[in-house]
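What follows is a short report on a single structure.
As you look at this complex, bear in mind that one protein chain is not there, while each of the others sits in place.
Labels run A, B and C following the written order; every chain starts at residue 1.
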Amino acid sequence: MGAEQFQKHILTVITFLPLAGAALIALIPRRATTAIKAVAFAVSAATFAISVPLFFWFRTGTPGMQFTVDVPWITLLGQQAIRYSVGIDGISLFMVLLTTFLTMIAIAGSFAGIKDREREYYALMLMLETGMLGVFIALDLVLFYVFWEAMLIPMYFIIGVWGGPRRIYAAVKFFIYTMAGSLLMLVAIIAMAVMKYQATGVLTFSVQELYGLEMARGTQTLLFLAYALAFAIKVPMFPFHTWLPDAHVEAPTAGSVILAGVLLKMGTYGFLRFCIPFFPEASLAFAPVMIALGIIGIIYGALVALVQPDMKKLVAYSSVSHLGVSVLGIFVFTLQGAQGSLVQMISHGFSTGALFLLVGMIYERRHTRLIEDYGGIWAVMPKYGAIFIIITMASIGLPFLSGFVGEWLVLVGSWLANPWYAVLAATGAILSACYMLWMLQRVLQGPITRDENRALKDLNFREMVVLVPLVAGTIWLGVYPKPFLDRMEPSVDNVIRMVQTAGVSSPAAYQADAAAGEEAR
Amino acid sequence: MIGDFLWLIPAFPLAGVLVNGLLGHRLPRMLSGTVACLAVLGSAVVSVMGLLHLLQTPAGQAREIHQTLFPWISTGSFQTSVSLMLDPLSAVMACVVTGVGFLIHVYSTGYMAHDPRYHRYFTYLNLFTFAMLLLVLADNFLLMFVGWEGVGLCSYLLIGFWFQKPSAAAAGKKAFLVNRVGDFGFLLGMLFIFAVFGSLDYRVVFDKVAAEPGAITATLTAICLLLFVGATGKSAQIPLYVWLPDAMEGPTPVSALIHAATMVTAGVYMVARCSILFVNAPAALLVIAIIGAATALFAATIGLVQNDIKRVLAYSTVSQLGYMFMACGVGAFAAAIFHLMTHAFFKALLFLGAGSVIHGIHEEQDIRRMGGLMKWMPITGFTFWIGTLAIAGIPPLSGFFSKDEIIWYSLAGPMGHWAFWAVGVVTAVLTAFYMARLTFKTFHGQPRMPEEIRSKIHESPLSMTTVLTALAVGAVFAGLVNIPEAIGHRLHLPENSIAAFTHFLEPSIVEKKEAALLIANAAGNAPVGFVRPAPHVDHALELPLMGLTFVLALLSIALGASWYVRRPGTATALAARAPALYSLLLNKYYVDEIYSAIIVRPGMAFSRFLWRGVDVLIIDGLVNAVAWFFGIASRLFRVVQSGYVRGYAAGMLAGALIVIWVLSR
Amino acid sequence: MAWNAPVPFASWVMLSGVLFSIGAVGFLIRKDPIIMFMCIELMLNAGNLLFIAAARYLGIMAGQVFVFFVMAVAAAEVAVGLAIIVAIFRTKSTIDVDEMSGMRG
Partner (left out) sequence: MTLLPFIALSVVAIAFALLLVLNRNAVHGALCLVVNFAAVAVFFLMLGAEFIAVVQVAVYAGAIMVLFLFVLMLLNIQGQEGGLEQKPRSQILIAAVLGILLLAEIGVLAPLAAGLGGAQAAAVPADFGSPRLVGLTLFRDHLLAFEIAAFILLAAMMGAVVLAKRRLA
């Protein structure tokens, strides 16, 4: 394949390379576990290596899709309705990079954790990666839905087979909860295609063409709610979040890392890519509801995290809180808000991914996740303590670390929409400090109360290699977020402008901001 | 030329952090300590060079040096970059931070000599210096906030340095959380500023406010109050001061550097930096003055009865900070900064003195089990006395000049009022008394230590005592920088040496006369009773009032001597007569207990309810109920499969009937 | 009523209906599967009768052809039914319908 040919089909290569890797692993005999691990890591590392040039080849300043490939796939009613059309823009670029990066880290992180049936485990992880990448690059609604559902299956098995004691309950709950939500979305997808067909005689599922679809106010609300439910469950937003703590507690370490790092972002990505551009008026009408749910999610998630006895549950509820910020950022419809929510997604991927790895590492040593079983382990594990503190600080939004950039932009965005949103959301910063530091105090600090803790070994080289990139990621995103922000801005601005033009009475702040944004660039 | 060296000031400590942080445990102790000290020395040298450069620039030119390093967050209309600024105010602060900081670093090499995590301590100390310098040199609010939270983090790490001690870990967490509550207010203030002015750079914001003063007083008041919430959190004012006394769990040099000289003064620096904002919001100024005065008095009363040497000094710091805020409140920002500088010297001296006392008598902090230490530790004792006299406001030491200037302007300042003056004087008396009590109980009277310790008491090593003497020198002569006009004219000193410090700070702080005009203009319509320009107080009063406070201070020191040296029993007797009042003060008005009863415990209970009740019971219950419902429904349908053949036949026939009936309609 | 008047179509419907309902009721009442099969045959026959009557009254041959198919199906059904009964009888030596409820849900 010539260089520019490779560049043209890079997205397809990235997405399906892991699948090929999974097939390759299936051929390796079951006993050769080291070979399996090596191949798994090699494939995920290769995928990440190929995805890195995306970051540099990406033309900043253009809102449109790049690296697009558009090939007919299924013909319906004589028209090529369903097409294999893929492409990424400012929004999905970082999701793809985050996925490949975290999967590589997760696979490396699970070498010690997974003891039985490694072959199936690593094959499933790679299949999961393909599923996730597919969701982020799909530009055809059916292709998107296929990957959206396909991605559930490997995750279900990873939680169901290698999970903790209540893994079956958790896996089934996770699967059915997400599936139920997305079925409504399927109905909405079909409805939209039919409406387009009736209106223009063109049967297509392509996202681009369906953007400007005219529809009655009532239908738009219904379709919006269908999409919103599917994504709200995925985010998870306040009332639909109860599957997350169970899924996280029961999932193996790497499963949790991927679940928190990438799967949750599909919800917010979905809002930005589908919900808002397809139904601008309905989004504006429902914005207060979604903002309220987001803010409740922030405060509720933080408060409940405060009293969790189990570390993983605590981190799970903290994810509910962090993603509440992200949702708030999206639905205030300001440029800063949306960009903040995107940065928050990436930073949450780094910090929560690292947190789960950290919890997993001491779980592998002590086989317990209860906070009171630990105490004073900083004295015994200095390197672990140091990384734990840096990641905690990133998670609660300390400036010059990734958490702050996301939170700050969302707060700016929400203040422009309505100052009270920002006031309520900012309380999240205090609450997150409360539960994180209290957990840190009970785990790392204080005297060593149990003698098993005295014998804990500090992080070995492999564990350091797994954690250091994540720490580096949080620091880079915190200190110099400009390359990220520049690449996101045009596409996000495009989405926000859709709502503003559709929005009849968007507050004056938007105009001022948009105008200022214009001459500032 | 100096312009492009500004980045060196924060860069040196950062380098120190990287060296000690990554390689520390491999380096020998000596090297790790010296690297840390050199880092701070480097930035001290550069900041002094910057200060001198500013001094030399003629009055006409703008005394400001800018350096933009790299763009930080830029989206749409929100553009901020990491850029530094050196103007008189930040130069003074930088010199204080690096100067006192360097001395404390040297002191720490001695104090922490045999601590197992030696290199980690110096990493945190350097990180703190880096964050503080960032805070001070930032040229926009967001970068200042980076430093603001950075010092909060370092104070958390350093308070909880001996994390094996549960009380230290808890104190660290408490400090961070209370600071975070303050930062919450500061955050909202910044958001408000951006929303109103469209940018967070000082230059842009201050010019817009200066352009049309008094235009948006209401919004400015809200902004200033929010910023002040941040200041109360960071500089331990009511109601967010509770963390400072507990912060004494950390090593003493930490208390000296962070909880006396530098970090706690960040709030005062911020208020002084935004003086143009505060001056245009007289209501906010009034609030600051009231809270400052209240804190000063409140903390001083608690300080009277504390028995832990460091807690007395902690409450004294809270009280002195109250003074500074009162000064800002009445519009005398330069006086506040001057007191901040002098306070940094003598409070650091007192803390380090206390540190060498604790070091000398092997970790004993309760002054009731000390006494007569002058014999064993003459240098520490002597320098401690200098600190005590300075803080009590005895001329010619620095405390006298800075504190009396504040007391004078609390009456004669733009927002001055005799009530502030009264509080100022009373607090000065209390300060003199509790410092005298502390010094006499520690260094004079019969030694109350157990016998076996007495033989082992020793004077601190050279590295610590030299620092003490250096700070003592600073404490004595720092005052001469800003001699007030009244004394200056009386002694016919050359014109430029009078109030030199205030004139130097002119460009970056709103001058008193100008402040008075702005306040009058802004307060024109404000209904608040207090808010009106102070009646003209003629300067003749200044000297007699100064004399009054000096005499009162002397009296209280004499009272202290009589109570604690000549007749040691009197204090306990007096306390016995009013046990309720004594225990109230001893338990610091039960503020901590009230907070935990009002905020912490209900908060936890509510979260537990949220988790158990709402999350597990209602939402999860609902989800499981749906699953249970389908279970029941399917069990119901099972009955239909009864296996009774003729039952099926009857069913079929009935169905047929219905179908026929429907079709024939 | 003139005895030699032509027979109206309605009476054919009535007749086949009566025969059909006798068959249905018989099927429900009796427990012996053989008798039940006979009742089914009776019902099918009633159907055929109506088919032929309609074919005659409407003049369309399709009715008769359809009866032809009904007979084919009836024959098949009886064959299989009786085979089942023989099989059951061999295993359980009684063919009372009510006992045969093994296929319960």
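Here, a contact is a pair of C-beta atoms (placed from the backbone, for glycine too) under 8 Å apart; a residue touches a chain by one contact, two chains touch by 3 or more.
Every value quoted in this text rests on a predicted model; they were computed, and no experiment measured them.
Considering the entire complex, the omitted chain makes contact with B, C. The chain not shown here touches subunit B at positions 646, 650, 653-654, 657, 660-661, 664. The omitted chain makes contact with subunit C at the following residues, 1-15, 17-26, 28-32, 34-35, 37-39, 41-42, 45, 48-49, 52-59, 61-62, 64-65, 67-69, 71-80, 82-87, 89-90, 94-96, 98.
Operating definition for what follows: only the chains that are shown with their structure count from here on.
Contact topology of the protein chains: linear, an open path with no closing contact. Interface comparison, B-C versus A-B: the higher count of C-beta contacts falls to A-B. Core chain by CA centroid proximity to the global CA centroid: A. Computed from the mean C-alpha positions, the centre of subunit A lies at a distance of 66 Å from the centre of subunit C. Rounded to whole angstrom, the centroid-to-centroid distance between subunit B and subunit C, based on C-alpha atoms, equals 100 Å. Rounded to whole angstrom units, the spacing between the C-alpha centres of subunit A and subunit B is 38. Counting partner chains per residue, subunit A has no residue touching two or more of them. Residue positions of subunit C with contacts to 2 or more other chains are absent. On the side of subunit B, the complex with subunit C involves touching residues 638-646, 649-650, 653. Here subunit A touches subunit B in the complex through residues 173, 177, 239, 241-243, 300, 303-304, 306-308, 334-336, 339-340, 376, 378-379, 389, 393, 398-400, 404-405, 408-409, 411-412, 415-416, 419, 422-423, 426-427, 429-430, 433-434, 437-438, 441, 444-447, 479-482, 485, 489, 493, 509, 512-514, 516-517, 520, going by the rule given at the top. Per the touch definition, subunit C reaches subunit B in the complex via residues 24, 27-28, 31, 97-98, 100-105.
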